[in-house]
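One protein chain omitted, others in place.
On to chain A.
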Amino acid sequence: MLKVIIGILILVLLNLKELITSPSKGKVMGVYFVIVGISLILGILLSIKKAPPSPYEIIMVIFNNMGLGDE
């Protein structure tokens, strides 16, 4: 978990200058931190092995139930 947090923190620090100097920094930072936030939460959940089922698993289950899954 610590590795994930440190990794993402380094990425944010590397981009911070560009984010601050951006002409529309409010919007840019908003979008940027939403994407990074999703990655951080998912990364932490993956690292502690408590990630929810992936969308692909759900789609596969739905298609299997419809009889369209495996060949």
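Keep this in mind: contacts are C-beta pairs under 8 Å (C-beta built on N, C-alpha and C of every residue); 3 or more make two chains touch, one makes a residue touch a chain; residues count from 1.
As a working rule, contacts and distances are computed from a predicted model.
Asker: Of the candidate names "Dihydroorotate dehydrogenase B (NAD(+)), electron transfer subunit", "Spore germination protein", "Anti-sigma F factor antagonist" or "FtsX-like permease family protein", which one corresponds to the UniProt protein name of the undepicted chain?
Answerer: Record says "Spore germination protein".
Asker: Go through chain A and note every residue touching the omitted chain.
Answerer: Against the left-out chain, chain A lists 8, 11, 14-15, 18-19, 22-24, 27-28, 31-32, 35-36, 38-39, 42-43, 46, 51, 54-56, 59-60, 63, 68-71.
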